[in-house]
Structures are given as structure tokens and as C-alpha cells.
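Right, I'll just put the structure down here and ask away after.
Missing here: one protein chain of the complex. Every other protein chain is in place.
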Amino acid sequence: MTNFKRPDGRKVDELRPMKAKVGVVPNADGSAMFQFGDTIAIAAVYGPKKMHPQHMQDPEKGTLRCTYNMLSFSVTDRIRPGPSRRSTEISKITGWALEPALMIDKYANMVVDVHINILQANASTRCAGINAAAMALAHAGIPMKDMVSSVSIGKLDKQLVVDVNKKEEDWEEGEGATDIPITFTNNGELTHLQLDGKITTKQLKEAIELARKSCKEIYEVQKEALKKVAE
Amino acid sequence: MTEKKIVIPGEIIAEAKDNLPGEGTEKKGNDIVALRFGLAEESNRLVKVIPLSGIYQPRRGNLVIGKVENITFNGWVIDIGSAERAFLPLSEVPRYVNKDGLEEIMGIGDMVIVKIWSMNKRGIDLSIRSRELGKVEEGMIVKINPNKVPRIIGKEGSMINLIKDETKCNITVGQNGLIWIKGDKIEDELSSKKAILFISEKSFVVGLTEKVKKFLEEMKK
Partner (left out) sequence: MENPIEMTSNLTAIRIKEYLSKDKRFDGRMPENFRDIIIETGISKNAEGSARVKLGNTEVLVGVKMNVSTPYPDSPNKGNLMVTAELLPLSSPRFENGPPKFPAIELGRVIDRGIRESKFIELEKLCIKEGEKVWTVFIDIYSINDDGNLLDAAGIGAIAALKNAKIPKYDEKEDKVLFGELSDESIPVKKELPISITAHKIGKNLIIDPTRDEEDISETRVTICSSDGEISSMQKGDSESLSIEEMNNILDLIEKTERVVFKKIEKSLK
């Protein structure tokens, strides 16, 4: 593609080494770990079960409730334990990213709880969280149309790269960094996109194509881990 | 497709032109795809996905073991591990019960063997009108993933009978993954429990019956 040098020597379209494991929380109905390099997320699913409090019940269909939370020591600068505005937003975004793949209509008045915790962070934590959550939901036997995979595309100066790490997120040279986390179903439906930074429409279209390609690689890792747990 | 295969949601299982989509699958274009994680199986051209994990999916007629979660004025709320609420009406008790006397028959935290009598929008209605049903008075309960129940029972009950014979215990397997064991000694019950947990962990191992036999013999030593 280009001679662009990434801080860790990766090719522009190269993901960090991925690891995935299913069944990491024995108490949960489904659980999984997903790792992009030094970014590690674990997710546990409980349910479907009765929704408490009752006033939050939806009599028409089941509810997906996601919670994203970073452990205080997952980053170099300690995070105060407990929810923040950032984690509240990411929790909701994660739910939106996953919901189109789920078939939980028949679970009226019930809730599927997804708890995501980031153990170690080196950027792309919400993407790792979504990947772990999709595996945990499948593992919990929740009816799903499709799997969901997520990746962050970065624009460093003028160059698009996949699976942004912390150094790249803080890129300052040239036009600086644009961070674009994107989520796809394996079938190619886009379920989540956020963007921070500057980019042209033309290059954003390229970024979306690039994400689609990377998500296929991520899907293979998720698939392999799920098949392994049943052996 | 001839052999069983683990599939994940959205995965193509078979061609739609030769097969029909069964439970846990749907037809999508020219293919039959999985709608859940599980074991894909085809028989008589019907393709389905058998769940391997997840919570208990209740069915009418299932014998299950539950726990008294709450008592109302006209019956007991029983937790059978399903998402739906399950209820055992007072009218199921074959004798007159004073309205204040429900707790004496079954209190909160008691275990009960029940049958799923009907399922509707409101939830699940349970029955205890059969000799093998009712409150569990002694013995112990083991909990396994409900999807492992067929493995514990084995072909025509071969696996569970093996454990019963070797440990001299009475065992009742609830379809919801709760299993009641009653032996003369706690040690016998614990042997049964260990064998059951062994099977639920190693349910994919080839030649499982032989391995369970060996396991039970080892424990006797």
C-alpha cells in the first residue's frame, strides 16, 4: 500500500495479534475474553431473566442491557472506580452495536444483561468489548441472526490504518489522528460508527471498506474460539 | 451435510434446495443458516441447531426441579431456572389447605420436583399431581447446564442407570439441569454427584461410558 511507518511496525491494514477465549466466567450463562494486542476485554452474559426494576420492563420485546466498565488499573492514569459519562455512553453504544444481530423479541418483560470489563487498555477498548460481548451472547445461547465484529480505523495524518493503539490515538504529526470505531455484522450490515477528528467523505468511505475487511478477520477469531469451547 | 457440526449464529449450515430449516435455523437465500450457537444436525432433510449452552428452555410436559422462590395467597412461585415465571397453584395439593398453611407444605428455599403443565403468555403453570412429584425431603441437588441433560441420561437411560447401579442411589434428572440424588450414605450421593459433574464436563469425549465406568471404579477404591 504505502511506506507509512506505524509506531509498532505494523502494516497499515494489519490488526494487532488477537486472542479470544470463551467460558472465562463460570458463573455466567455465557462469557468470553477478546484481546487486541495489549487491550483485553472480558464480557459476561446473564439471562434472559426477569427485568428488575419492573417499570423498566418492555411488554413488547426483550431488552438488551449493556454495561461497559474499565478497571481502575487498566490504564496508566488510574480511573476512579464507578461509572462515568464516558462509560455510560459506551455502554449504550455497545448495546446499539449488538442489538441488530439479536432476536430477543419473544422475551417480553425480560432482560439480557451484558457486563463488559476492560482489564487492560491500549486503545480500541470499546471494539474489544463489543467483540467479547458478541461471543458471550452466542455462548449464552441467545438467538442471533449473525455475529458482530468491531474494529477501530484510524487516520494518522493522511493515512488510514486499522486497529488503532494508544500511541496512534495520540498521533500529532500532520493532520493528527482521527479515530473511527466501526462495527459490522458478519453479513456486512453496519451497526455502529463513531468518529472523532477530521476526514473527507471520500476517505471515510475507504475507512468503512477497510473496517469491513478487518471485521472479517476478527470474525474468524471469534468463530474459532466459540467452536473450541464445544470440543 | 452428514455429520454433526458446531455452528455459530449466521453460519451457513446447508443448502436450502435439499433441506428444510428446523429449530434454531432459517432459510436465507439459497442457504439454511444457524440462528444460535450449537450443534447442527440433519435428519430426514430437516436441519436444526441443538443448543449447547444457555439457560433452560422450558417445554410442556418436562419434569423439572425447582426452588420455592416466593409464596403468594394461592400458590408458590417456583424458580426452575427459566426466564419465564413458573407457578405452582395451591389447587395442585390434593388435600384441603388453610390459606395460612402454604408455608408449612413448602417454604421458601425448599426444593420441589414438578411437571410443566402449561405454558402461556403469563408464564408457566406447574403440576405435582403424580407420585414422583412433590417436595424433596432429603438427599442432595446437583446443578448442571440444562443442555447437558441428554448426556447424563444417555441412550435409553444407559448412562444414568450406570451411575444408579454403581452408587446405589436414586436419581431424578430434571430437564432444567437440576438433579436430585438420594442414597443411603452421603458418600454414595457424593460419588453420584462427582460422576454427573464428570460427564457434564467431558460430554464431548469419545467412549464416555467406558470412562465413566472407570471413574466410578476409581472412586470406590
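Letters A and B mark the chains as written, and numbering starts fresh at 1 in each.
FYI, contacts are C-beta pairs under 8 Å (C-beta built on N, C-alpha and C of every residue); 3 or more make two chains touch, one makes a residue touch a chain.
Every value quoted in this text rests on a predicted model; they were computed, and no experiment measured them.
*Asks:* Can you say which of B:47, B:111, B:128 or B:212 touches the chain missing from this structure?
*Replies:* Of all options in B:47, B:111, B:128 or B:212, contact with the hidden chain holds for B:111.
*Asks:* Would you mind spotting which of A:103, A:119 or A:190 touches the chain that isn't drawn?
*Replies:* Touches the omitted chain: A:119.
*Asks:* From the listed residues B:70, B:170 or B:209, report the one that touches the chain absent from this view.
*Replies:* Considering the complete complex, B:70 is the one touching the chain left out.
*Asks:* Have a look at A:44, A:64 or A:130 and name the one touching the chain we're not showing.
*Replies:* Hidden-chain contact among the options goes to A:44.
*Asks:* Using the touch definition from the top, which of A:78, A:106, A:158 or A:228 touches the missing chain?
*Replies:* A:78
*Asks:* Provide the residue numbers of chain A that touch the chain removed from this figure.
*Replies:* Given the touch definition above, chain A has residues 24-28, 31, 38, 42-44, 46, 49, 67, 69, 71-78, 81-83, 113, 115-117, 119-122 touching the missing chain.
*Asks:* Spell out the interface residues on chain B facing the chain that's missing from view.
*Replies:* For chain B, the residues touching the absent chain are 66-70, 79-81, 107-111, 136, 138-141, 178, 186, 189-190, 193.
Rule of thumb we're sticking to: only the chains that are shown with their structure count from here on.
*Asks:* I'd like the Å distance between the centres of chain A and chain B, where a centre is the mean of that chain's Cα atoms.
*Replies:* 34
*Asks:* For chain A, which residues are in contact with chain B within the complex?
*Replies:* 29-30, 47-50, 101, 103, 107, 110, 138-147, 185-187, 222-223, 226-227, 230-231
*Asks:* Report the residues of chain B in contact with chain A in the complex, numbered from low to high.
*Replies:* These residues of chain B touch chain A: 6, 8-11, 24, 35-39, 51-55, 83, 85, 147, 204.
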